[in-house]
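Of the protein chains in this complex, one is absent; all others appear in place.
Let's look at subunit A:
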Amino acid sequence: MKFQRDVYIAGVGETDFKRQKTDFDALGRQAAFQAIKSSNIDKPDIIQSAYVGNATNGLVTGQTVFTSLGMCGHMPIINVESACSAGGMSVYCAIKDVATGLTDISIGVGTENHSMHRASGSAFSPAMTDIETMHGAVMTGKYALRARRYMYETGATIEDLALITVKNRKHAANNPHAWFKGDISVEEVVNSRMVAYPLTLQQCCGISDGAGAVVVCTKEMIKKLGIEKPVKVNGSVVRSGPYHNRPRDITADDITEATAEQLYEESGIGPEDVDILEVHDAFTIAELLYYECLGLCKKGDGLKFLRDGQATYGGQCVVSPRGGMLSYGHPIGASGAAMIASQVKQLRGECNGYQVDPIPKIAMTHVTGGGLSGTEHAACTMHMLSAAW
């Protein structure tokens, strides 16, 4: 979006991500309250609009989150749904309010509890009215098709894909918010249960529960609140996925490429300047493809980028420093907001035990959303953030 004035992040919050008995509204409230308090806000009537991303937990989820914080009544609360992109999109909406002058301070939240709202542990699939769904499509399988094609074209192996899980779990080793973390070998990843060839269980994000929240505001508000480490929002882009029933290259990703291009253009920051990145690594293959789609390396060089250590500490760009979805699991409405929250903490040097060193200056986030027949993804949301102190 074209900003009409500068937008900053005052504070963020994230819950632990794992299977939880705490419902979505309490998780959302926990993250939101953390974000609000870390923004030095001490009264419920300061924030002027709220957006709450959620995918599967029902109706008026946002009001349910904010009621006991005493924040219903004075401001609009808008509920946002776009599958996995919902949380990122809610932050985008909050930014839009501030960037256009509609509000001086707003909050975006993403929250989801799958465990309490899902009886079975079967794979996610798009809506049953969808023709691909009728024919048995599941998201794991659709990513597996991308992996099969990538392997066919580049000679990559399952062992290569497994390196992504190994790297992200290592990044998450000391992250208290992450669920699956620490040492795992390539053999353990490859030999775990086959889900959709070549994707084994340890190459798929877990079904988890959690929330993230981000308070955004103007420069004046940053001063008024006394925020010492404001993070600047250099760009915020949401796009919808193009429909086409024609042959296309699924080792690329049209929606991610278009969103990234727009983000680089609008922020004036290119892929070579990005220090840390949270990417939609719901499956190992996705992260590998997105190195190329986001322009971190040339098309076809994703595997080399990974093998050369360019995606980890000391490399060109530390990808998934919090551990990514492969370590957090993926509560679909929450992930997009939580990745922004965790990136802000990295920029501020607040990630004790999993802090990227040297402390990064520029962070990027990427989250796609939803499968739909004829589109690779229904939505894509990306953000560019930088340290502004």
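Here is the rule we use: contacts are C-beta pairs under 8 Å (C-beta built on N, C-alpha and C of every residue); 3 or more make two chains touch, one makes a residue touch a chain; residues count from 1.
Criterion: contacts and distances are computed from a predicted model.
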Among "Benzoylsuccinyl-CoA thiolase", "Sugar ABC transporter permease", "Electron transfer flavoprotein subunit beta" or "Flagellar hook-basal body complex protein FliE", UniProt-listed name of the chain not shown: "Benzoylsuccinyl-CoA thiolase"
Absent-chain contact - pick from A:Lys96, A:Arg146 or A:His280: A:Arg146
Touching residue (missing chain; options A:Arg5, A:Lys37 or A:Arg248): A:Arg248
Subunit A residues that touch the omitted chain in the full complex: 120, 122-123, 125, 131-138, 140-141, 144-149, 152, 193-197, 243, 245-248, 250, 373
